[in-house]
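So the structure is just underneath, and the comments pick up after that.
Missing here: one protein chain of the complex. Every other protein chain is in place.
Right, chain A next:
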């Protein structure tokens, strides 16, 4: 990206919010990534399986096309597979227990002034910052 990071952040953010707005106003659904994925993999959301799978196909397919057409983006994900596996488990259990993640609670919840969305976002941001302090600056593991 040639433009400053905050501009691409803002443009990408507007795209994310527009996607959520489209999903709400046309399909009548909350765009929560963890709920959409979780409902497919644990069988709890099979009543609207086709709609979920179509959403996930777009979510995987369109970035794949962009990555193919441009220079392959780098996720910079750590090569420490133990950390990766622990993080994945925590994200999987946590988002289902809390019934939402950054898209559901953060984008859809805060914009609706939902107390649950606001509190969930404050908790994961706070705990995330504390985790960075401990894991990066005190333990040096990430």
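Side notes on the structure shown:
As a working rule, a residue touches a chain if its C-beta (ideal position, glycine included) is under 8 Å from a C-beta of that chain, and two chains touch if they have at least 3 such contacts; residues count from 1.
Throughout what follows, contacts and distances are computed from a predicted model.
According to its UniProt record, the chain left out of view corresponds to "Membrane protein" among "Methionine biosynthesis protein MetW", "Pimeloyl-ACP methyl ester carboxylesterase", "SpoVR family protein" or "Membrane protein".
With the whole complex as reference, residues 5-31, 33-34, 37-38, 41-44, 48, 50-64, 66-68, 72-79, 81, 83-99, 101-103, 105-108, 110-112, 114-116, 119-121, 123-133, 135-137, 142 of chain A touch the missing chain.
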